[in-house]
Every structure is written in C-alpha cells, then in structure tokens.
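Each remark here refers to the structure printed beneath this line.
Shown here: the complex without one of its protein chains, the others still in place.
Coming up: chain A.
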C-alpha cells in the first residue's frame, strides 16, 4: 500500500484507483483539538491547490488543499459529527477520497521516511 506525504502535512493513501486523504499526526498535534470539520460536496471537481476542507481547532481555522487534480468521490461524514476523531487517530481519520486524473502526480510527494526527515 502506497502512502505519500505532502509538505502541507497531508497523507495520501492509494486504494485501487482512488486516493484517500487525511492529515498527519504531526499536523493534528500542531492544530490542537479539532472542533469543526467542513467537508466538500461529493462529485466536486478539484484542481491541485484548491481549498477543499476547513478544519477549526480550539485555536484557529485552517484548510486542507487538494493535493492532486481530480474529483471528490466520497467524504468521511463521521468527522462532521465527531471532529475529535482527527486527534484520536489522525492516520485513520480520512477526510475524502478522490478519483485522480494522473496518478503520476503522486510521485512528487514524499515517502514516509522523507516526511519524517521533513518534520524532524
């Protein structure tokens, strides 16, 4: 299973022809307790860099940017009701799944080891 990491502290996990997106433990820790998550509409076409998710923590609001070009095909509604899942299990609390136009876009992102060096 391929997992890639972005400099925006997102993790991208390839599942078949879909990419699942969440934020890393490091990001969740920096954000603090998440109290609100606004998810995109399913079937939204997105371009790399678009703001697709809003996360509000007790401290501040921040965005998740789409890491790839494609289409949102599924969102994790559980986060709307229980935003704290992000802090409890960042690697399990996925935000959305997207159908990607060009999987090669993933190559630009970091491996787990590279990400660990990045945040070290």
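What we mean here is this: contacts are C-beta pairs under 8 Å (C-beta built on N, C-alpha and C of every residue); 3 or more make two chains touch, one makes a residue touch a chain; residues count from 1.
Everything that follows uses one rule, which is that contacts and distances are computed from a predicted model.
Among the names given as "Glutamate synthase (NADPH/NADH) small chain", "Aspartyl/glutamyl-tRNA(Asn/Gln) amidotransferase subunit C", "ABC transporter" or "aminomethyltransferase", UniProt records the absent chain under the name "aminomethyltransferase".
Here the missing chain is touched by one residue of A:42, A:61, A:91 or A:108, and it is A:61.
Where chain A meets the missing chain, the touching residues are 32-33, 35-36, 38, 54, 56, 58-61, 83, 87.
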